[in-house]
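Showing just some of the chains, left in place.
Which chain is which? They are A and B, in the order written, and residues in each are numbered from 1.
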Amino acid sequence: MSKTINVTVWNEFRHEKSNDAVKALYPDGMHAVIAAGLEKSGNINCRLAALDDPEHGLTQEVIDSTDVMIWWGHCAHAEVDDEIVKRVQKRVLEGMGLIVLHSGHFAKIFKALLGTNCSLKWREVAEKERLWNLEPSHPITQGIGDYIELPNTEMYGERFDIPTPDKVIFISWFEGGEVFRSGCTFTRGHGKIFYFRPGHETYPIFHNPEIIKVITNAANWAAPTIIKEDICPNTQPLETLSEKNVDFGKAGVVQASEL
Amino acid sequence: MSKTINVTVWNEFRHEKSNDAVKALYPDGMHAVIAAGLEKSGNINCRLAALDDPEHGLTQEVIDSTDVMIWWGHCAHAEVDDEIVKRVQKRVLEGMGLIVLHSGHFAKIFKALLGTNCSLKWREVAEKERLWNLEPSHPITQGIGDYIELPNTEMYGERFDIPTPDKVIFISWFEGGEVFRSGCTFTRGHGKIFYFRPGHETYPIFHNPEIIKVITNAANWAAPTIIKEDICPNTQPLETLSEKNVDFGKAGVVQASEL
């Protein structure tokens, strides 16, 4: 009934190869588990992409056929090629949705779109987290109750250095005493962006049906209405102008910087 | 009475050397005229910096002693060194104010902070512009009436590809039939940003006392409360945690991407 959405799930996919605890939870990678979860919804087709694929799995062709991209990175953000970051950013501005998970807060693509350093407090002691649902009528929280409880998570605490979000969807309570804006929406160009905090690699977060439900909802919400490239056109007047009695000369043409 | 503010006025400073019309209006550069205008307020000290200065005039020492930076660029945005852009961006996130003028909408520093492509419609036929003052109680518009009228300007028209501003201070009406959000405030990190549209190089815009008044107000508004670097600290719990009965192992450390 819902329209079909093409999702590309991008994963750094390194911890799963090098760390036994992570490998045990996600033998084929977190992206495979996320994709399998999303596809249960019936209207989402997933493709997997990883850092060590050619062009990180993000060729122009892949990007052009992606409605929503999901991004998970952690220990190798700096290895992501700047040109490919620009390619993804350009497509978000044209309308592609982007869902950034957990440690992706430090991904180049997230920082490029938000403009801030995206720092936060953190601690890895398997404490309890409770994500409070502030927007029960938002498309992203449909099927979710007053809160989601995660028995064991890495802690992220405020101050999270981000621009004021369009909407704060979830705020987390942590057993150790901190709080965090765990679900935030942003718009950049024609693209919708959702940051969602849960997802540390050593906990079975992406096996949790409520987490998959939120990401599924977010993929449906972030799917583009249209794809449109904004250019910088020189245009003709729409009204008759008064006579100009001075000559101001002309200056040089603007040189567009790259993204 | 107001506190002293150190402003660095950065100018590409190319048109003034190569174009006779511009040279006639601004023999020492637009930055010199802006600086002279700001200094009349009594509490602002200005320093000039230009693209062709060593390090574009923006050494770390200059930046560290700048409260508010003003930016004008047009035909050589791409020549601004990426490392210096990062240096300026880092300082804005720490609290330095930034005022971006006119064709600076395409400057690397503006795009880096906003994350969008900042495109717009444009036309250079010396038409009339009227900037409507939407926020008469905002510090930036003190001393300005219902509108500012400019007899001859370059036109910039919507859609201006920017994130939703914190506040839209001015909207322009153009003789040729377009409109534009000509005064917009943003916050990134601890830094306040003001984009102000007027300022084309072939018109005497920066000789206009109302324009100088707005920039003076904006410099006072954008001056930092504090300077603070956000880092990403690993912190101890503030509350006693419950006993954890599972061992999740540890994964690798996050690798911060650069700005």
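Going forward, a contact is a pair of C-beta atoms (placed from the backbone, for glycine too) under 8 Å apart; a residue touches a chain by one contact, two chains touch by 3 or more.
Values in this document were obtained by computation on a predicted structure and should not be read as measured data.
Every protein chain here is a copy of the same sequence, 2 of them drawn, and the whole complex in this file adds up to 4 copies.
In this text, only the chains that are shown with their structure count from here on.
A straight line joining the Cα centres of chain A and chain B is 27 Å long.
For chain B in complex with chain A, the touching residues are 14-15, 18-22, 74-78, 80, 89-90, 93, 103, 106-108, 111-117, 119-128, 152, 155, 157, 159, 161, 163-164, 166, 175-178, 186-189, 200-203, 230-239, 241-242, 244, 246, 248-259.
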